[in-house]
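One structure below.
The other protein chains are all here in position, but one chain of the complex has been omitted.
Moving on to subunit A:
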Amino acid sequence: MSKFSDLTRLPDARGHFGPYGGRFVSETLSFALDDLEKTYMSLRDDPDFQAEFDYDLAHYVGRPSPLYHAERWSRKLGGARVWLKREDLNHTGAHKVNNTIGQALLAKKSGKPRVIAETGAGQHGVATATVAARLGLECEVYMGAEDVERQKLNVYRMRLLGANVIPVESGTRTLKDAMNEALRDWVTNVDNTFYIIGTVAGPHPYPMLVRDFNAVVGREARRQSFEEFGKLPDALIACVGGGSNAMGLFYPFVEDDEVVMYGVEAGGDGIETGRHAAPLSSNAPRGVLHGNRTYLMSDEGGQVSHTHSISAGLDYPGVGPEHALWKDVGRVNYVAANDDAVLEAFRELTHIEGIMPALESAHALAYAKVLAPTLGPDRNIVVNLSGRGDKDILTVAKLDGINI
């Protein structure tokens, strides 16, 4: 019997995870969220819907993704065996597509001809543009103007896929502002538009359904652990911005009390500098943004803070509400990795394993470098390699002083 069984029964009927979550939106959106919740609740246990989802994951995304033993890197770290859950091998190159496949099926059922999305690194935008192309839906992606600049490759990918990418100039010109603008679009075009949110945040039911669609990652990893090394892993590590890849990996292990979990936030220049994007590990105050209550970086006047991270995908002042609760009840340890440690992990995995990770995923790898040497060689760590790093080549080249 797990001491964490109660966590599997959340959210409650109003979308709350303990004191977090909920549905903090302006009234115009309430009916759309009610509708979405009804549609999803009627389908989540429907075998036909699940079969359609599973079919797409197998034949379009290419699941299951492998659990790869990074043997050479493990040896270098000197300690536990490190296994990589290869979400980077999915179609479109990240875990994000698991969720967009699921939400696209919901959009199809809803009959709405237009989808919108917010994106930070562009991975969710690409995944949304991809499913929109496949289903023949009109697609608009909101992206902070700063992110449009630092993720040019993904911007062009989205345009090739037929999506309209709209740079957002307001506020801090990053992910949170993209989400503001997507919500403004949705409130205006709610009759014909389905909003595909990319992370386990936003108003209920989004945190729940994004979690459910991504949980395939953890279900596979759990099964593959028994296949590959005959037991549960000792530790799981995943990066946390909004927290969808971590949620996907962790959720199916929640009741496995002996599995220790680490969520790695963006430490930026260091928590002590204030230039970071780590609301959980910096113990930010509770707050309300984008439809849910959570840990939220804000100043004494309640204005949302500017954040900093080398990775656009983690550059967000809040975090999914279920992670907030998991921090409070001690189910997951939330830590931070600074930009320089992240870059080092990025280079190391590329050189030693021939796998170029996304800068987001490199946060998880940076913590694996800390944890692995503290554990014996009979121990197993599963790291979610949530995305591939091709999109980050320009960022890294720039840091190397090279103009491509």
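Just a few scattered comments:
In this section, contacts are C-beta pairs under 8 Å (C-beta built on N, C-alpha and C of every residue); 3 or more make two chains touch, one makes a residue touch a chain; residues count from 1.
We adopt the following convention: contacts and distances are computed from a predicted model.
Missing chain, UniProt name from the options "Tryptophan synthase alpha chain", "ABC transporter permease", "NADH-quinone oxidoreductase subunit NuoE" or "Xanthine dehydrogenase molybdenum binding subunit apoprotein": "Tryptophan synthase alpha chain". Within the whole complex, the absent chain has one touching residue among A:8, A:50, A:170 or A:273, and that is A:170.
Only one residue from A:230, A:301 or A:376 touches the chain missing from this view: A:301. The chain that is not drawn here is touched, among residues A:145, A:166 or A:190, by A:190. Contact with the omitted chain, checked across A:62, A:113 or A:285, is made by A:285.
Interface residues of subunit A with the unshown chain, by the touch rule above, are 14, 22-32, 170-171, 176-177, 180, 183-184, 187-191, 285-291, 293, 296, 298, 300-304.
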